[in-house]
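After the structure tokens below, expect a handful of questions from me.
One protein chain is absent from this view; the other protein chains keep their places.
And then chain A:
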Amino acid sequence: MAVRLPVVVRGGKELLCSRFLQLRSVSVDLNNDTPLLIDIPDALCERDKVKFTIHTKTTLNSFQKPDFSVSRQHEDFIWLHDTLVETEDYAGLIIPPVPPKPDFESPREKMHKLGEGEATMTKEEYTKMKQELEAEYLAVFKKTVQVHEIFLQRLSSHPAFSKDRNFQIFLEYDQDLSVRRKNAKEMFGGFFKNMVKSADEVLISGVKEVDEFFEQEKTFLLDYFGKIKDATAKAEKMTRSHKSMLLACTVTTPKIAELLEKLRKLEARVASDQELKLTELFRYYMRDIQAAKDLLYRRARALADYENSNKALDKARLKSKDVGQAEEHQQQCLQKFDKLSESGKKELTSFKARRVVAFRKNLIEMAELEIKHAKSNMSLLHACIEQLQSN
């Protein structure tokens, strides 16, 4: 993976003006099982904005070209997600969680400090801090690219979403999406999104459940969400203190310093990998479970609507007024509810499978990385001990 890193302009002025290039060694063959392949091969960081290069390879005829790239910002992802959420047809599906905003706050602060403190530092200190800074930028970058990529890949591998018109526009439209974004905001105002967020848990737990499957899912998801939220927070705290420990012990005395520095760098990589594999995993699934809960909410609302429509029908029959209308409404509600239940069941089942697979993959990779790092740590340490003893 080749990376070019930001240049700190002398005088402390914060100018991020280089490209971060991430060349992934992903070479996947296109076959009929994967008609739509998406990856984010590189990203550019300009001031506050990150621009992702979205690269698509496809065999589908609905696209104009088989292989093409566009540049997208984080806000475009939000727009795409929101349009999916607002789409009635997708009410019975788990909408993949929107990727979080790229957060360069921490390295940006450090860079600022570096610029300010440049005069008072020794050359070695400066170089070392600069290296650390670059490593941190790289880590944040990796994370944000990964999470944006996964979002798109979830969509491309889903039978319904992959055919979504807006998704196609997102992938293909070679112009800026900012106009569409603005229009969308004016149209929906995000009200539906807000509605979903508020009081969903109350509604979900309040509704009387007739279906065993959903009853179990509901109980499980509510509980699991709480636990994974807690685990995420604790994992984040752990990772943070691991990193700050390593930053705190910058050593500048020669001889011992070299050795400790090497050890520190190795351990920093351990912390970073742990974060990618473990903390990010938990974070992602916390959001995904929230998306699953959102699905449960929509179904619960549909159930509530259905129950209300029954009551309205009874009332209409009593009054012998607008019975036909009420019957039709009741039927619609029932259909909607059934549709949501059916697709909801499918979605939740495949969600579980997906979750298990992802956990397995990440836990294995994390364990393997830990072992790898520990082994290289050990050989470094042994080499040092030998050297010292022979002197």
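Brief remarks on what is shown
Simple rule for what comes next: contacts are C-beta pairs under 8 Å (C-beta built on N, C-alpha and C of every residue); 3 or more make two chains touch, one makes a residue touch a chain; residues count from 1.
Please note the rule applied: contacts and distances are computed from a predicted model.
Its record in UniProt calls the unshown chain "Sorting nexin-2", which is the match among "ATP synthase subunit b", "Ubiquitin-like-conjugating enzyme ATG10", "Autophagy-related protein 101" or "Sorting nexin-2". Of the listed positions A:K51, A:H112, A:H242 or A:K339, the one in contact with the omitted chain in the full complex is A:H242. Residues of chain A that touch the chain left out of view are 220, 223-224, 227-228, 230-231, 233-235, 237-238, 240-242, 244-245, 248-253, 256, 259, 263, 352, 356, 359-360, 363-364, 367-368, 370-371, 374-375, 377-378, 381-382, 384-385, 388-389, 391.
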